[in-house]
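Some chains omitted; the rest stay in position.
Note that the chains are named A and B in the order they appear, and that numbering of residues resets to 1 at the start of each chain.
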Amino acid sequence: MQTHRKKRIEIIVESAIEHRLVAAIEAEGASGYTTHPVIGGKGHHGAWQEIGITPGSGKLAIVVIASPELAERLVPKLYAAMADYSGVILMSDVEVIRSAHFS
Amino acid sequence: MASIAQAAAENLLSPMVLFFALGLAAGWAKSDLAIPEAIAKALSIYLMMSIGMKGGIALAENGIDQRFLLLCLAGILLSFLLPFLAYVLFRRLGGIEPVSAAAIAAHYGSISIVTYIAATAYLREAGLAFSDQMVAIAALMETPAIMAGLFLAHRFGAPAAGTAAISANRPPLGRMAHEVFLNGSVTLLIGAFVIGWLTGGKGGESVAAFMFDPFKGVLCLFLLDMGLLAARRLAQSGLPRPGTLLAGILVPLCGAGVALLIAALLGIPAGNGMLFVVLGASASYIAVPAAMRLALPRADGGLAITLSLAVTFPFNIVLGLPLYAAMAQALLQP
């Protein structure tokens, strides 16, 4: 089974700016992304938890699988889009089977 | 005075306030009692739908008069101007830095629809007449405060060294307006209002068993959740400093005072006047936080919610309602 090296970018970010990150992901030409729910956490901006109807605390995780080159271009864009807002960006190595499926 | 104390005591023993207190107590004691988020959202959707439709039906049945239109205008103006007053108090008394003070001020210019709803339930219990279409004024007052808050932040928010005043990548105005006017609860409130107005009493009857009859019970469950939220908010962020806390009580009182004055000048009767006072006194914790979060990410959004949800809201529900009702009955025509 032949596999190909890709980067897995994982972003934890406020739902309020999801659209902005998705715009950046699409603009750079990533082949896709997936959003996951998040229920709580703590960081420099303090602790938070999904509690009911109050807004502003809502966060989600976005995962993008991208080629190393694309990741190199994309991460700074994502980073800039998140300036001022709370959140983190991680990147790690993953293997996928079909390379063509991802850009 | 005696009657205010008595009204306050009676209010304290209403199911509404008791369920709110139960929520506060359970949250404070760290009970694992929790209303699932989806349910809390559904309850809020229900309340918006119900109060909006009720308002529209009332409009269809009673029509509109000039005094009501004047009150609408006054409400818009009040929502735009209150933040300036609030800004000064939160800066001076609260010692809050400019951008956060501006964001918080916007919350207080806007309104809390749940406080409004609780006020209608209070009036109904107290047997004081009011017009259901007052909810239109509540809807109109949701947003002007946001403009005022942004103006204040841009005017007084000193830029940090080497960065733009407000946000490096400020959201375009169109996006902001979208976020504000198409906020789910605003959309639903206005939409249901229009539906009520179009269908009139006949449409209302056919859905009453769902839309109106369970209203007060649903409100109790919702206030239970609000109590839990307020207590958890305080546990997470701690009690604000005394000055800030004081401002969180004084600003609504000032808002109430100004609103009462307007109601008296316009010759509004006591029931509607009390609701207008409640709009002046209450602070947003749904529409405005979302808008501020987007427009002023450097403002302390947590503090704003703590103040409006865990200080001003309980104050209004528990002490404010009887107080405002007494004020309105004393100064306005019956």
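We adopt the following convention: a contact is a pair of C-beta atoms (placed from the backbone, for glycine too) under 8 Å apart; a residue touches a chain by one contact, two chains touch by 3 or more.
Just so it is clear, the model here is predicted, and its values are computed rather than measured.
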Quiz prompt | Composition by chain label (entire complex, not just displayed copies) | solution = A x3, B x3
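By definition in this document, only the chains that are shown with their structure count from here on.
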Quiz item: Taking each chain's centre as its mean C-alpha position, how far apart are chain A and chain B in Å?
Solution: 35
Quiz item: Which residues of chain A touch chain B in the complex?
Solution: 14, 16-17, 20, 45-56, 80-81, 83-85
Practice problem: Sort out for me which residues of chain B touch chain A in the complex. | Solution: 35, 37, 40-41, 44, 167-169, 225, 228-229, 232-233, 236-237, 285-286, 289-290, 293-294, 297-298, 301-302, 305, 309
